[in-house]
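For this view, one protein chain was removed and the others were kept in their places.
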Amino acid sequence: MSPRAPAGPRGTVGLHEFIVMANEEVARDAYRLEISSSVSQGLEAGQFINVAVPGDASHILRIPLSFSRTDPANACVELFYAIVGEGTRRLSAMRAGAVSTAVGPCGKGWRLPDEPAARCLLVAGGIGLPPIFAAAEMLARAGVRFDAIVGAQTEAKLVFPLIHDLERLVADDCRVVVATDDGSSGSKGFTTTVMERLVSEHAYGCVYTCGPEIMMRGIAAIAARGRIACQASLERMMGCGFGACGGCNVPLISGGYASCCMDGPVFDAKAVAW
Amino acid sequence: MSPRAPAGPRGTVGLHEFIVMANEEVARDAYRLEISSSVSQGLEAGQFINVAVPGDASHILRIPLSFSRTDPANACVELFYAIVGEGTRRLSAMRAGAVSTAVGPCGKGWRLPDEPAARCLLVAGGIGLPPIFAAAEMLARAGVRFDAIVGAQTEAKLVFPLIHDLERLVADDCRVVVATDDGSSGSKGFTTTVMERLVSEHAYGCVYTCGPEIMMRGIAAIAARGRIACQASLERMMGCGFGACGGCNVPLISGGYASCCMDGPVFDAKAVAW
Amino acid sequence: MVSGVGMAVDLGGVKMRNPINTASGTFGFGWQLEGFYDVSTLGAITAKGTSAEPWPGNPAPRLCEVSSGIMNTIGLANPGVAGVIEKSGAYLAELERRGCRVIMQAVGHTIEEYRSAVRLIEELAPFVSGIELNISCPNIARGGKLVGGTPEDAAEVVRAVRPLVSRPLLVKMAPVRVPEIARACEGAGADALSLINTINAMSIDVRTRRSRLSKPTGGLSGPAIHPIAVRMVWEAAQAVSIPINGIGGISSGADAAEMILAGATAVTVGTQNLPDPTAAPRILGELEAWASEQGVSGINELVGAFEC
Partner (left out) sequence: MVSGVGMAVDLGGVKMRNPINTASGTFGFGWQLEGFYDVSTLGAITAKGTSAEPWPGNPAPRLCEVSSGIMNTIGLANPGVAGVIEKSGAYLAELERRGCRVIMQAVGHTIEEYRSAVRLIEELAPFVSGIELNISCPNIARGGKLVGGTPEDAAEVVRAVRPLVSRPLLVKMAPVRVPEIARACEGAGADALSLINTINAMSIDVRTRRSRLSKPTGGLSGPAIHPIAVRMVWEAAQAVSIPINGIGGISSGADAAEMILAGATAVTVGTQNLPDPTAAPRILGELEAWASEQGVSGINELVGAFEC
């Protein structure tokens, strides 16, 4: 069969209007954005949407954002984003009621672990938390148990609302470990240090990680050493988000490149040439 | 003496912050803008300010706007503008409290008539009314009597608040004549037609006009035929508004060009090669 | 169509139902956009530049944003003609049947590579309506200079492939020395000229002192280059008598109309497809509305109708 539009299991990528329902700061330079949009219908955990921020015609690209939760019945999507540049700064100025468009659902999301009985480990760094939360919901729904590590530079940057909800998703014998680089909250140090400790205590079936690339590289290395499966959600500058431009290449161990927006953003960590 | 910064009688052109006090539609696609700014201190009737509209970095130039009234004591300037393109559309979205900057006072404004005893004639077309209103206040303050013609395409585009205030400025034996192209308000037809009638009834000392260039050319021609002095406020695309770029040239009868932002915007109509 | 304006155009033998084409490298192989609209409503699509053998392209980052534009250094990553046909051939053949012209683009680093690519396209993709030669590739034999950076070099590569191409041959020019190179390509047998390709540019992260791309320079595209592209299309249209495919920063019907007035027979939407995947059909609608306002019976009447 010849390829048609890029399609996930539930839907084909399309252009969807959205209306901002809420957009408020939840940690230093981090915002929670809730939109109402038909794009909610097709979204799988780990996929992303590509959001237009209207107003400044000198910035032409959209902003790719993962989501934490969808509520298809109410056409709602919840996203969290950090202000890192002009686009996200202008996004933070959009008020409830503002309208724009999103391209989505984009890419391929998280996969359930091969062995659903084994405990999984989730590792989020910084604003990598939203898709990790989506993974947590997916796992919880499938009855997979998991621990989670949530890292940030400092307490002020921890997205507590999402961490609290994450804590509600973990099983009784599992836990959420918070780590900050400066020790202002949780344990002091990197998520990798926490992970070293946890992998010595438990036999994990699969690691799910999203955060700064340098962190994910470390997480993937620990997983590889322990022969634990690892899925990582990668970021790239994206021109389109639907496979048209070739801008979002991810180097593969096997040589050549994959497309972050089509083959990812979630990759099997051991296929990636970090 | 060597030239320094371009200076009007009261002040040197400078960069002034402003805050929007009010910005509301007063006729179809026409807005009244009130700003609070120190630029109010130096403004002479017929000068203009060059207003930055923040938000869209793809539009880099300011918007030159004449003003209708200033209240230096309260640091207020009143302007009226028509939505004709992107910049003025975005200006219309600025809410009370919004801040930006204005360059000004720019250019040379209206001059009092050589013979203050003679009655003058003011002719405004479309959004040319604000500087004509400023001329009316200047004349009224100097005790010069004047009639005024206010033209627009159609009733919906007439800026009635300003017309009513103008009516209050005219002497008892003088009047404000409204003309619309489609006859929906006042007399039907162009301001030139009304002017032909008025010049046959009165001996005017000086004509002051602002409006579409094609209208001003007609007004200037009638004035010239009647040997009446005529001042016209011209518009040009402006790069800077303070004599730095050479973008705003006005062709002169004597050959060569004058600068709209430095030698104008108010010109002796018979010096202009229309 | 509702407006009654005839929109069909003939781009050097590529018979398009309307003047809207999509730019190589910004539209994948067409099917990526089918989720947004019926791609066959367009006049043509131009496929991503394709080499005889697969090219991996450049490392990340391949894209960055600049004022009213983007820069890219994709490096013509592609799976080679056979790889393209394997994955997208059936879709492209079907798209032709649906009435949308398919233009395959050939790239190479040497004249021999161009000839191989063109031969493979002729062999494996006999259904395509046209072949576009992208002469903005780095010429390995000349230390990475553009294959088509001088009139002589451009003529040489066009002459070398012309005998191998049995269908309309478009030549996609780099934005340099336009009238001279346009004439050289015409003389060497091009049926139409496509311009402009991206403009070589540079963006430095001043904190790290490094390029914001994985190479020192990249190609600038988008609204920033539109006025330059219109000028170049105008120059080319004056210089040659073969039709022009106008490309560069088209994001609205008015932008497309400028290209047509400047002398373009077809207009090609590039970068705008990326953030705005329904741009091409929207621009088609706006273009048709403009043509109708201009009171012509066919869009052809507006080609080169700029009044100096």
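Here the chain labels run A, B and C in written order, and each chain numbers its own residues starting at 1.
Here is the rule we go by: a residue touches a chain if its C-beta (ideal position, glycine included) is under 8 Å from a C-beta of that chain, and two chains touch if they have at least 3 such contacts.
Predicted model, so just to flag it, every value in this text is computed and none were measured.
Chemist: Which residue among B:60, B:84, B:214 or B:253 touches the omitted chain?
Modeler: Considering the complete complex, B:60 is the one touching the chain left out.
Chemist: Which listed residue (C:12, C:249 or C:275) would be found touching the missing chain in the intact complex?
Modeler: Selected residue, touching the omitted chain: C:249.
Chemist: Check each of C:203, C:245, C:265 or C:300 against the chain that is not shown and name the one that touches it.
Modeler: Of these options, the touching residue for the absent chain is C:203.
Chemist: For subunit B, which residues lie in contact with the unshown chain of the complex?
Modeler: Output for subunit B: 1-7, 12-15, 52, 57-62, 103, 236-240, 242-251, 255-257.
Chemist: Please identify, in ascending order, the residues of subunit A that touch the omitted chain?
Modeler: 57-58
Chemist: Residue-wise, where is subunit C in contact with the chain that is not depicted?
Modeler: On the subunit C side, contact with the omitted chain comes from 66-69, 71, 176-177, 199-204, 206-211, 216-217, 220, 223-228, 230-231, 234, 249, 254, 257-258, 261-262, 290, 293-294, 305-308.
Quick note on the criterion: only the chains that are shown with their structure count from here on.
Chemist: Which two chains have the most C-beta pairs in contact?
Modeler: Result of the pairwise contact count: A-C comes out on top.
Chemist: Let me have the rounded angstrom distance from the C-alpha centre of subunit B over to the C-alpha centre of subunit C, please.
Modeler: From the centre of subunit B to the centre of subunit C is 48 Å.
Chemist: For subunit C, which residues are shared contacts with two or more other chains?
Modeler: 67-68, 223
Chemist: Which subunit B residues reach two or more other chains?
Modeler: 57-58
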